[in-house]
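Missing here is one protein chain; the remaining ones are kept as they sit in the complex.
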Amino acid sequence: MSYLALTDADREAMLETIGVSSIDELFADLPAGVRFSRELDLPPALTEQELTAYFEQLASENEPAAAAISFLGAGMYDHYVPAVADAVLQRGELLTAYTPYQPELSQGVLQAIFEYQTAICELTGMDVSNASGYDGTTVAADACYIAKHATGRGKVVVTEATSPQVRQVVKTYAPGFGLEVVEVPHRDGATDPDELRAAAADAACAIFQHPNFFGVLEPAPELAAAAADAEALPVAHVDPLSLGVLEAPGRYGCAIAIGEGQPAGNHVSYGGPHYGFLAARAEFIRRMPGRIVGETTDVAGNRGYVLTLQTREQHIRREKATSNITTNQTLLSLAGLVYLSWLGPQGLRDVGETCMALAEHAKERLGLPLVFSDRTTFKEFAVRVGRPADEVVRDALAHGVHPGYALGRDYPGMDDVLLVAVTEKRTPDDIDRLAEVLTG
Amino acid sequence: MATETYPDDLRYHPEHDWARIEGDKATFGITWFAQDALGELVHFEPPEVGAAVKKDESYAEVESVKAVSDVIAPLSGEILEVNSIVEGAPETVNADPYGDGWIVRIRISDPGEADALMDAESYRRHLAEQA
Partner (left out) sequence: MKLIYEKSHPGRRAGRLLSLGLPVPGVPAELCRTEPPRLPEIAEPDLLRHFTELSTRNFGVDTGFYPLGSCTMKHNPRVNERLAALPGFRDLHPLEDEDRAQGALRLCIELQEALAEVTGLAAVSLQPAAGSQGELTGLMLMHAYFADRGEDERRRKIVIPDTAHGTNPASVTMTGYELTHVQTDARGNIDVDDLRAKVDEETAGLMLTNPSTLGLFDENIEEIERIFHGAGALMYYDGANLNAVCGISRPGDMGFDIVHINLHKTFSQPHGGGGPGGGPIAVAERLEPFLPAPAIVRDGERYRLDFDRPKTIGKVRGYYGPFGVFVRSYAFIRAYGPQLREMSEAAVLNANYLLARLRDAYDLPFDRLCMHEFVLSARGLKREHGATAFDVAKRLMDYGFHPPTVYFPLIVPEALMIEPTETEAKETLDAFADAMLAIAAEAAERPEELHEAPHRTPVGRLDEVKAAKRAIVRYHFEEHPDLAAEPAAAGVESA
């Protein structure tokens, strides 16, 4: 049951050394009025065996991805997680380590973070990455905070085609930051650069997702240029698995690149924990939130790694810190690093192309009307199913297929629209099955 | 690093800043005690030339690896010059806090404020009380 090593003999010896006669005496400073005098109303302690039985029961009451052929995406994706990523995360020296504030004992974690930072900079074409944010939504709030302090402006712009969850989180953080949030509507599934430029006048930053929530490729370089014209920082929210096929945001004028790391190496796990990534041009390094690992040497001239520029962070700068973040998502970002290393540059390209090819194949096989027929998409696309999409989802599940996400709950006028995600884990047979269930 | 000194020709502010007053102008910096407490400086966030400074208020920031510190103005005035050597090599402040490590030069707006500053002897006593 418990993980305590203490025996009665230990307790006696220790109480004697302390100079008290009972454990109760150790709590003498607590005023009587705040003492909890009954037993905690919790179910009785379980042995490991009982624990396992109970949790297996709970787990069996869910229908995970394997229970149905799944085309559900909308922000979290059923990509393949290689066994080696799980294996590395189970190394106890990494799993059970704290934040690497004592670098001599933490070169493993520090070097891994440095390698992760390098990978993110390579993917995004940026100069500096932090060691991770909480997820793909909070890094958008982080980007707004950076932009607010860099520009002194009181407004941020987000495209309507950006994930609803990202927009909600930005709007939750904005009042505390003293920021107004303005949305730019999508036009036939993508964003008009002229509209973005107009909205971004007096804005600290303009955030656009690419590929966007509909799976559509935005005119990203034009959007970045439009933001820059308005002197707002261009911020691209990108899918890490698209960056073998799509250009790096740093190469088309973005100031900051952010995103959700889950597709790269993390299991979906009912929404978390995952990692958000945030990378920026060199000029923003001192405004970056979160930890950054830097390279240096030790007294003997050996190369080593340390947390650096810590004066940005809460434990030193306190109320003037670039963020309050302390605990981040290091272990999950480590899985991301292992995954990206497992893929290599060719593998990353292959994953992107495979998703696109399968999605295109699915569009043809389904033969359903595409909502945004003139747009190029990445791994997701929106189709009209002729009746309420959530009914279609329920009916398809009865046949062992999850056909996708009912967009109507997030976008007006789309109650009959299904967002279909196709990852490299789907096969042409799966797609045939989807077609059967939806149109057969 | 420099040896601990507090030159007699300077005036001192309790937040460990010094002023060298020459006519209607003054040069500011931080004292030996301040640079010793911070450790080697790695970054200096400078103010703009022409900006106003106000006595007892912060006009710049210096950073070491483990700390950030506001630099407090001993007197009020207008910034005439910012030490570019310190901008490029902040550790100059540690090596020579009263010479090459000066931070800004100002035109004094209220000469009477100098009366509130300490002389070297009083500052040394102030340090002894703090310890």
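Letters are used for the chains, namely A and B, taken in the order the chains are written, and counting of residues starts over at 1 for each.
Throughout what follows, contacts are C-beta pairs under 8 Å (C-beta built on N, C-alpha and C of every residue); 3 or more make two chains touch, one makes a residue touch a chain.
Please read these numbers as outputs of a predicted model, since none were measured by experiment.
Only one residue in the set A:G294, A:G386 or A:G400 touches the chain that does not appear here, and it is A:G294. Within the set A:A199, A:A220 or A:V385, the residue that contacts the chain not displayed is A:A220. Where chain B meets the omitted chain, the residues involved are 39-40, 42-43, 63-66, 88-89.
As a convention for this text, only the chains that are shown with their structure count from here on.
On chain B, the positions that touch chain A within their shared complex are 43, 63-68.
The touching residues of chain A, when paired with chain B in their complex, are 286, 310-311, 316-317, 320.
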